[in-house]
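I am attaching a structure below and will ask some questions about it afterwards.
A single protein chain has been omitted; all remaining protein chains appear in their positions.
Here is subunit A:
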Amino acid sequence: MMTYIVFILSVIFVISFVGFSSKPSPIYGGLVLIVSGGVGCGIIMNFGGSFLGLMVFLIYLGGMLVVFGYTTAMATEQYPEVWVSNTTVMGVFLLGLLMEVMLVLYVLKSEEVGVVFKFSGVGDWAIYDTGDSEVFSEEIMGVAALYSYGAWVVIVTGWSLLVGVLVILEVTRGD
């Protein structure tokens, strides 16, 4: 099972995305977002990116999702929708699950899968030697490079975040 751990985690990833795309109340959407965040962290860590995985947990789940949970709790309604309360929501969820199951069976059974791009069945998902150099890990060097060669990216993303806050305050301010 450990060879196919990335495949399993990816399937759980997609299932939790289906879970919140079928639009239950945002509280439950946040719940499956936590699951998908954790699973996504697992996928990244299996490729050797331990730092980035922990970053997902810390910043995404521990920062952004917490704030999201608080704001949703402030704006919640008396009877929030669950996946089984509304026929539409349940129908979409089951449809998404069905499509995922069919895709998984397709991947498991056939030699080569060519949906949008070709990859060779489950073999492509297994963890092989990812080819990072022996001395240092590629991923940490990437983060370090972000702050040296990639200073422009830091400036642009920092500015985008600042303007994002300004825009949101402006939009929700009203008159």
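Criterion: a residue touches a chain if its C-beta (ideal position, glycine included) is under 8 Å from a C-beta of that chain, and two chains touch if they have at least 3 such contacts; residues count from 1.
The definition used in the following text is that contacts and distances are computed from a predicted model.
Participant: Name the absent chain by its UniProt protein name; which of "NADH-ubiquinone oxidoreductase chain 2", "60S ribosomal protein L7", "Aldehyde dehydrogenase family 16 member A1" or "Presenilin" is it?
Facilitator: Of "NADH-ubiquinone oxidoreductase chain 2", "60S ribosomal protein L7", "Aldehyde dehydrogenase family 16 member A1" or "Presenilin", the absent chain's UniProt record names it "NADH-ubiquinone oxidoreductase chain 2".
Participant: Which listed residue (A:Ser21, A:Ser110 or A:Thr157) would be found touching the missing chain in the intact complex?
Facilitator: A:Thr157
Participant: Identify the residues of subunit A touching the omitted chain, counting contacts across the whole complex.
Facilitator: Residues 116-117, 152-153, 156-157, 159-160, 163-164, 166-167, 170-171, 174-175 of subunit A touch the chain that is not shown.
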